[in-house]
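Apart from one protein chain that is not included, each protein chain of the complex appears where it belongs.
Note that the chains are named A, B and C in the order they appear, and that numbering of residues resets to 1 at the start of each chain.
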Amino acid sequence: MAVLSAVDLHKSFGGVKAVDGVTIEVRDGERLAVVGPNGSGKTTLINLLSGLYPPDKGRVFLQMRDVTKAPMHVRVRLGIARSFQLPQLFPELTVYENVAVAFAALRGFSLRAVPHEEVKSILELFDLWDKRSVKAVSLSEGEKKVLDVALAYVSRPKVLLLDEPTSSVAEEDKMSLMERLLEKLRGISIVMVEHDLDVVEKFAERVVVMRAGKVVATAKPADVKTLEI
Amino acid sequence: MINALVAFYAFFLNLLAVSIGMAFIYGVARVLNLAHGAFFVLGGYLATALITRLGPVPGALATAAVLAALPPLFYLYVRLTRNELEQLFATYALLLLMEGLFKLVFGYGNYTLADLAAGLGAASVGGQRVPYAYFLAGVAVAGLMATFYLLLYKTRLGLYMRAVSDDREMAALGVRSPLVQHLSIFLGIFATALLGAVAATWQAYTLGLSAEVLIYAFAALVIGGLGNIWGTAAASALVAVARTAVVMFYPELELLVIYIAVIAVLLIRPGGIFTRYARVA
Amino acid sequence: MGIAFVAGLGVGAGLTSLMRPQVSQLTPTGTATLETPKYTTVSPARRKEVFKLGVVTFQTGAASIFGIPALNAAQLLVDQINQAGEILGAKVELVVRDESGGPDKMVAVYRELTQQAGVDAYVGLISSADCLAVAPVAEDIGTTLTVFFDCATKQLVDRGMMKKVTFRTGGTTVTDGVALARYVLEVMPDVKTVVGLNQDYAYGRDEWADFKNALLTMKPDVKVLDELFTPLFATDYSAQISKILDLRPDLVHTSLWGPDLVNFIKQATARGLFQQTRVAFARGEFGLYEGMPDDQIVEGPHYHGFPDPKAYYINRDFVEAYISRFGSPPPYPAYHMANAILGVKYAFEVAAAVENVEWPDLSAVVKIFERLAYATPGDYIIMTPNHNAMRGAVVGISKGGKLTALKYMHAAEVNPPVGVLSDQWVKSL
Partner (left out) sequence: MRGWLSVVAFIGVAAVVFAAGGDYLKFVAAYVMMWSLAVWGAQLLLRYGLVNFGIGGAYAVGGYAAGLLYRHFGIAEVTLHILTAVVAAGLWGLLSGVVSARVRGVQYALLNLALSMVLYSILLKFYWATGGSDGLYVPLPRFFDASLGDLGLYLLALFFATAWMTLGLVYSQSAAARLADGVRINELRVSALGAHINRQIAAASALASVSAGLGGLGVAYVTSHVSPHYAHWSTSGELVVAALLSNFLPQPWGFVAGAAAYQAVRLFSLQFVTPELFVGVALLATLGLWRYYRR
């Protein structure tokens, strides 16, 4: 059964068709990788699914519910969270405060404090408790990636969209990073845009190949290296 | 009708003169200069003082020379601040400092070159007198606009400036963006003060004017779409049309017209009337 | 650190309180306009060494064009007073404050001068809003003779806001409007159409309303073609000039001042407005030095040429001293300041003489000031029981930067009688 699906999505920027009629389905609990050359529309697809901007045409469904018109923050509350290619953190805040902001984001204008226990549990889950007083700007690239995902995880999403989770991470750390991350995210459907085919082969369960804004193939991870990307 | 056109033209010129420099600085360097009006006024004070003392040509040259020394000073001053809030704080302080210095240097009188400009005479258009000085000021403002146009669209530096103004991070990849920003601060301040000098041909400068000028410049900047020079020109035209119409048909609203224009434009197009694209996030 | 800071504030407060000046206390009694209140005082009637005179006027912003000449006049007069026997043997010391910052700041400054600096008299305020804010506070504190020297709002008298210690030694916008209307009808008996061009705030609206009502009462067939109100410090009047050129009225009335007056004169001259329409300037005196075209109707309300210095020595001395010290003839705010400071001086001196004491208490000063009439450089000021001055106004025709065909409107011609509301009086002209 599909947790997230998109039908015939279109998006152009100033005449350039970034996403050109994409239909995609994310099954419950699966790890779906989106691969393709630079400029093939992968990040735009993530942005459309997360609601960063509306599609020119097409629809997005979350568990059969049409969320096409819902803006990003509403989709988060419905269960679609995301990370960013360049980790989007709050650089001058500490790791602890970063996570507290993520909790605060799910509340209204509340004068009550964010419960310490909840922040702590997230930090411990992602092995960031020891770094809680470090400013986000001072973290290593890998730690930034983890924190970015941890922030997204706070909303307990049904689907998590990971935009290049291993980019700018040192080659030798990529595998261990993904292993750590995916272990925490067990049970959540994951859509990841990924350049590193080794990572895709090892961690994805299904692969979608994009080129020039279109989905050109769906493949098994084991076959991914044989495809012309 | 001729009279309405003259009214439109004069106010349009007025708005352009106060806002172009700010649009340029804000557009490229993202410096929000609360002392902007003070530089405009300084140009007017200096031009009047020097030209009445030295005569038109030497006075104008002396004014230009003094004005050319301003931008580096302002530039050094702005460099001392580290973020936008500090910039706001520091340029507000600068506005006060300059107002204080104006009083010490220029006293409390009215400074204007209007009499000199009136000496040029007036053309008769459709039976109405239109002073030649208005045309001359128009030529000066148009010349400056043309200079900015050539600079922005016909030179490599201009290409960088436009790139920086569109997207700083993107431009940072290929352009030495700080240098471009510094240059634009130089040019913007110089142009502001120069236009202040030009405006002395139709208006008087006194204490307290710096803050009044600032609001008009702000309004044109925001309506025009933040730092887009053509947008600022269009905004000036729009406000000038609205103001002239209001005075002709319902003068009670004049005080409000510029604020209503700001609110209306920002409600309909939050980015201003002349944004090329909506910035995501 | 935080606690230390607040504690420091407390210590400072304690110390300041030790320096609190001695002031006499007034308690109000009567409320009827014409009744003189009774006062009690705790200060000894001993001779003073120093007479502290608080002066508050614009020294910054566009209105400094009024404030600085007024302050100049204050300094000039205080020097003269100190050379000529001081005030009851006390040396006059000026305590000067800027009027900038709005009415709430002016209330703070009033309290500072009276409650902290301990001035013996307060003279100040150009802005009507400032006067209206300070008057009730001054009456409430009631310790200090308070004289408004310039602000022209008629509300101070019409609403009976000056009863105890507050006075104004000037006229109102009614004085301006009626004087100008009378003069207009004298020199332009056939005036048919008029347009108003005034600044969009209370002063501009009052000036226009009082002129219009006076003119229409005295000549009901005059048509008002338009009423234009411009934002303060607008710098560009081309739209208004265009409209006036199109409307072709016989007369334009304006009370523009400061940069607005100059900008209007320059821009209207360039467009040829004055060749087509005559303009009556309610506060046009400053324009005389800024290229005022010939043949316009200009009200001072004071003018250094009146009373004729050749014949009237007080004005001659004032004008000569002012010119020799500041390089230009005194404009009307200088005269307004002179009216106020001389009023304070005479009130104290006469009160001491009448009561036969070395130093009069405040109630005596107030009682005298309500009945005082005195000569000043520009006028003869008659104070009234409603604490306002009956004073005249000077109107003339501009010629070569000077005022000619001067006419002095006597106080009774241009001010409502005591107890009559301004608007009622204007309608009865």
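Everything below uses one rule, namely that a contact is a pair of C-beta atoms (placed from the backbone, for glycine too) under 8 Å apart; a residue touches a chain by one contact, two chains touch by 3 or more.
In this text, all values refer to a predicted model and were calculated from it rather than measured experimentally.
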Chains on display which the left-out chain touches in the complete complex: A, B, C
Options C:R97, C:R278, C:K367 or C:K407, residue touching the unrepresented chain: C:R97
Among C:A202, C:M218 or C:I382, the residue in touch with the chain that has been omitted: C:A202
Contact residue for the chain not shown (choose from C:K48, C:K105, C:R371 or C:K402): C:K105
Chain C, residues in touch with the chain not shown (by the definition above): 1-3, 5-7, 9-10, 13-14, 16-17, 19-20, 59-60, 95-98, 100-105, 107-109, 111-112, 115-116, 128-129, 132-133, 136-137, 140, 153, 155, 200-203, 205
Touch list for chain A against the chain that is not drawn: 50, 52, 72-74, 76-77, 81-82, 84, 88-93, 97, 100-114, 151-152, 154-155
Positions on chain B where the hidden chain makes contact: 26, 32, 81, 85-86, 88-90, 92-97, 99-101, 103-104, 211, 215, 218-219, 221-222, 226, 252, 255-256, 258-260, 262-263, 266-267, 270-272, 281
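What we mean here is this: only the chains that are shown with their structure count from here on.
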Chain A and chain C: spacing of chain centres that average the CA atoms, whole Å: 72
Separation of chain A from chain B, taking each centre as the mean of its C-alpha atoms, in whole Å: 46
Rounded Å distance, chain B centre to chain C centre (Cα mean): 37
Multi-chain contact sites of chain B, meaning residues that touch two or more partners: none
Sequence positions of chain A contacting 2 or more other chains: none
Contacting residues of chain B [partner chain C, same complex]: 3-4, 6-11, 14, 99, 103, 108-110, 112, 114-115, 117-118, 122, 128-131, 133-134, 202-209, 212-213, 243-244, 247-248, 251-252, 254-255
Parts of chain C lying in touch with chain B, wherever the complex brings them together: 59-65, 68, 200, 226-231, 233, 235-236, 238-243, 245-246, 258-259, 262-263, 266-267, 269-272, 290-291
